[in-house]
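Only a single protein chain was left out; the remaining protein chains are all shown in position.
Chain naming follows the written order as A, B and C, and within any one chain the residues start at number 1.
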């Protein structure tokens, strides 16, 4: 299976470039009978849409999605769901400068070395605009997961550059343009972003995602583990450089007597493992954290080379997110949803006849 | 493809349980003509073998590997390479206690919930002993990568519980039982491990792995990225809870002007990206860091439940690594080798006709 | 990988229903640098287009294809090629009769039993109209195969119902609406079809496809054989009930001294094996023959049941091909092209370093 499809049973295939005619995707393997309309996808697409605040790219795209197949009379039929989002705002522009010199930290150089040529307009296939396909596919997955298993998936911005953001309540997430689960911190973030934008620089971020209600048993040891799939899915998001499950890197200095989550008849007492043990879901919250690097397209001049190997400097003008992490929350949620749905289907394929031996009273939620 | 096979073209399939008759693996897709003998596998297996120092499990296994197919007159034929390692030291023991109560932090509980039953002897399929299959498969991959492309893969222990280990030189790694790239720190680590073992507790660790000499162009955007595959491969190793590429989580607080690696005609000036840009290798060192949680089998008593849901305590006796991270270095190296080989084959499948446009004088090595 | 994607490295993903808004496909894994335009796809699509003669369905579709991604400045970039064909002639009609009673020999019944519901309009996903995606994907593959390896792929109608069609010359194929490699037989076929259409019945057909110029070595034993992939690809075409390679079923009564193709320094003396030995191409022509069953939608009344299990009769009006085999030639060619391209890429992934040991002067072409 080539690089633009992921999933074993819930398969997402993506195509499109930043300045081509359209992005589109195909979701194959969705169970039949799910109530689904374009609105279900649109709602999630609107959450990651560009141009929603001054802190993100000012590209104007309605990101209007059209479902082309797989739905009949308002319900999925079990056949592949094709969908399309036309690009609208491909501002005509001279790309010759960027076409010949590489932006430090950008995929310009590696695409060119791999394929011998590339579409330089707006990053081509490497543009983060591709993530809209993931969000659309994730919208279907999260709807099915919720209706079928009661799973809910939520995410929030946990750190913006130097500013860690304390978790207050999920309810705040959709009330600010940062996906911060904290209302008080917003003015500080806005001021920081205003100053950053003015400086012509960019910054990294951390995003947390949590899936609640996942039953125990999802995940395929030993290589197809749930956490391995999550790691791949998250690392495949543009700009992601690190992935943690549960305690993550804090595990390094923990002792076993601290890390190993004790159990009582009421459930787990803690959640250092982030809901995954031995690659299989434990019934606790799945807790994932990712690191996103700063946007590589910045206005500050930087040393680089041309396609002929000459030393030059490059400064990127144009409409770029100064922090790609700000719009990453719905993307990370979507990727987690797709992975969970895939593993849910894989689990019931092999283990549909297993009567789960023990139902703990009520899994203790640790967010 | 089910959960015990990984890779798209260099495919590794694994089987075996801790106390079953044997572990084995099948490597499919290896190019023909590679000089290969059992010794090539044995050399790497010996590096991860149990019982080599007092700081690791005292289980006695010779881990003698037998190649069963795919090699003729000392060279690979292109057909699948099957290999086998018999288990020898399955100490007869009463597993009834562990069979009925779950070790906190262990896969006991999730395997049982998933499959409805499990092999409790020595962790069954969840035992870290499975990693010998990875090491054997990795031995083939690293040999081919080295001979065909000059790639070398090295790893070291970067942190043991609270003790960060400064990188001194790769030459030290095979001179101590911790895989520390630092000779001076060894006495401190030994003292720490002695005290830890006495306490009955366990601890986490961090391991770094570096691949040098990888040419630019390996990796399949957007879901089959090189870094996504690395993340999955690393997260699939027992006890791993976090994966970083390059600057990893440090990227969160970096600015774009700091993170984006500048280029000169002599190569990159820094390596925050860890050798991967846009999911494709850049020609720099591939730099990966992983977090391993503390061993969950410890002597200290912990609260848990039985298979009938009753509250009890559990304390694990037997031969366990008090820090699984200590033996993880060759395993992480092997997984990186397998991923790189798979991507090397995938790259030349699609891009064999691409004349790489630019050959930078000499990629600057940043370890 | 779910059921609407095929190929390991040259991956084709398909979506769309007969009376939905559009059909579309994604081709992933195409090497970069191939000159490609919509015309390359259109040319092949026009060969299978409905309504081109009175002997096929009278549905009016321009089948105009739009490439949405993966091509920049007239050449493939190595990123996925998305394409779209809008449905135009979805005649408004009352499908309630067909929605409630099953056509004998049609997928109506099985889709409904599998998914619990189905899109009854024009056969929904089971419509042979889906094959346009295959033809578009095949157009790319055959272009690359031809430019890169000199492979040419041709097909013809070999039998129409009771009428076997002698092979005369490939040049005739595109000169008649039957894809017959024989000019003289055409009047007889036309008369037969006129009479068949009048009778309200339908009939089966046999189509042969040949790939010339395939170098020896393509194919992955033992399960990923070239012939196994061809068999799957052909059997996946609507209405196909049988596949032969080379001598096919005639092998049953052959002796080894007759079947085994002798070799001379000038090449093979015969081609009973149809260009595949041990699952690997031999350098001879790849020769494939397929059986297509008669169209199941016929005007003659037939016994069937309703969705409530009641005995009824059904007669299908509407625009149907009285012989699906007539338009099958470009489809079978396309499937063969896709399989060959996939295996070409797989072969060079594993064996790019193999110097083919022997170059036979000139493989003798047996068509």
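Note that a residue touches a chain if its C-beta (ideal position, glycine included) is under 8 Å from a C-beta of that chain, and two chains touch if they have at least 3 such contacts.
Fair warning: this is a prediction, and the values are worked out from it, not measured in the lab.
Engineer: Using the touch definition up top, pick the residue from B:116, B:200 or B:213 that touches the left-out chain.
Structural biologist: Residue touching the absent chain, from the options given: B:116.
Engineer: Just to verify: which one of C:18, C:212, C:296 or C:329 makes contact with the chain not shown?
Structural biologist: Residue touching the chain left out of view: C:296.
Engineer: Could you tell which one of A:5, A:57 or A:79 touches the chain left off the display?
Structural biologist: The single option touching the absent chain is A:79.
Engineer: Contacts of chain B with the missing chain: which residues?
Structural biologist: Interface residues of chain B facing the absent chain: 1-5, 7-11, 13-17, 20-24, 26, 28-29, 32-33, 66, 68-70, 72, 75, 77-82, 84, 114-119, 124-125.
Engineer: Tell me which stretches of chain C touch the chain missing from the display.
Structural biologist: Residue positions of chain C that touch the missing chain: 1-6, 8, 12, 14, 102-107, 109-116, 125-126, 130, 159, 161-162, 201-206, 216-225, 227-236, 238, 241-265, 269, 272-274, 276-283, 291-296, 298, 300, 302-305, 307-311, 325, 346-347, 351, 354-358, 360.
Engineer: Hey, which chain A residues sit against the chain that's not shown?
Structural biologist: 8-9, 29-33, 78-79, 148, 221, 345-346, 348-354
We adopt the following convention: only the chains that are shown with their structure count from here on.
Engineer: When you check each chain against chain A and chain C, which touch both of them?
Structural biologist: Both-contact set = B.
Engineer: Quick one: most central chain, C-alpha centroids?
Structural biologist: A
Engineer: Would you mind pulling out the distance in Å between where the CA atoms of chain A average out and where those of chain C do?
Structural biologist: Centres of chain A and chain C (C-alpha means) sit 38 Å apart.
Engineer: Calculate how many whole Å lie between the centre of chain B and the centre of chain C, each centre taken as the average of the chain's C-alpha atoms.
Structural biologist: It comes to 45 Å between the two C-alpha centres.
Engineer: Per the centroid of Cα atoms for each chain, what is the distance between chain A and chain B, given in Å?
Structural biologist: The answer is 26 Å.
Engineer: For chain A, jot down the residues that touch at least 2 other chains.
Structural biologist: 1-5, 8, 14, 114-116, 125, in rising order.
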